[in-house]
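Complex shown without one protein chain; remaining protein chains in place.
What follows is chain A.
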Amino acid sequence: MATDLSSAAGPNDTRASRRGVKVPKGTRDFDPLQMAIREKVFGIVTGVFKRHGGVALDTPVFELKETLMGKYGEDSRLIYDLADQGGELSSLRYDLTVPFARYLATKKLTSMRRYHIAKVYRRDNTGRGRFREFYQCDFDIAGQYESMVPDFEILKVLTEILDKLNIGDYEVKLNHRRLLDGMLELCGVPAEKFRTICSAIDKLDKLAWEDVRKEMVLDKGLTEDVADKIGNLVKMRGKPMELLDELMKEDSPIHGNAASQQSSAWPQLLHGCDI
């Protein structure tokens, strides 16, 4: 454990002392004040996780390269690799979800309710408050349970945390993947374009509808008619129970669409949240 420092001055000594000594781009030290804040925040977050029966988990900072390969799509180029120094190829973890899935597989577990607070690594553009090394706090419930019960509990945990952190008003947007699928289907989007159209819809929090519509028609090859139908539906937002009741009416645009009806489990979820 003692560090064996060579006593001879190395060739880069004087250069180092002339130049400012830095941390790598996108990383930072946490000074004592920042650590005190961090400890307080983690205390609040962990308190909620624990009160919901969460157990803690920790995994290595790097995984085997093959564990992370093929999980992150285009973002894979942002993964930090360790150098090939003669052993197994490894990479720094990109998130905490894939390590969790790998842990369940390693231990052959079929259920677990775990939280994990740790740093993750992404070779992203820095600036505007983006770091390459940053903390994530994850809470996941794995396993077969009564429909919507764990989904409810995750949302309950989320709101408890945001309330207790007490740093301002917030809103949580909710939707359902199958509802999106059903919506695109009945608007007439070809199945092979679902992902790319979802990607466009996702930009609506930053771009105006006109720009997104233009992208759908010009870049992604939808007809204006289909794009307009999508436009009618995606602008719908409101209080959960109320909008749900609207959508479940017989004259609702999604009525009769199989995929959307799957999300009829929603009344349970929302009722749970209501409580």
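Before moving on, here are some points about what is shown:
In this text, a residue touches a chain if its C-beta (ideal position, glycine included) is under 8 Å from a C-beta of that chain, and two chains touch if they have at least 3 such contacts; residues count from 1.
Everything that follows uses one rule, which is that contacts and distances are computed from a predicted model.
Chain not shown in the complex: UniProt lists it as "Histidine--tRNA ligase, cytoplasmic", one of "ATP synthase subunit a", "Histidine--tRNA ligase, cytoplasmic", "Sesquipedalian" or "Alanine aminotransferase 2". Contact between chain A and the unshown chain involves residues 1-7, 9-14, 16-17, 20-25, 27-32, 35-36, 38-39, 47, 50-64, 66-67, 69-75, 80-85, 87-88, 90, 92, 94-98, 100-110, 114, 119, 121, 123, 133-134, 136, 140, 142, 146, 149, 152, 156, 160, 177, 195, 268, 271-272, 275.
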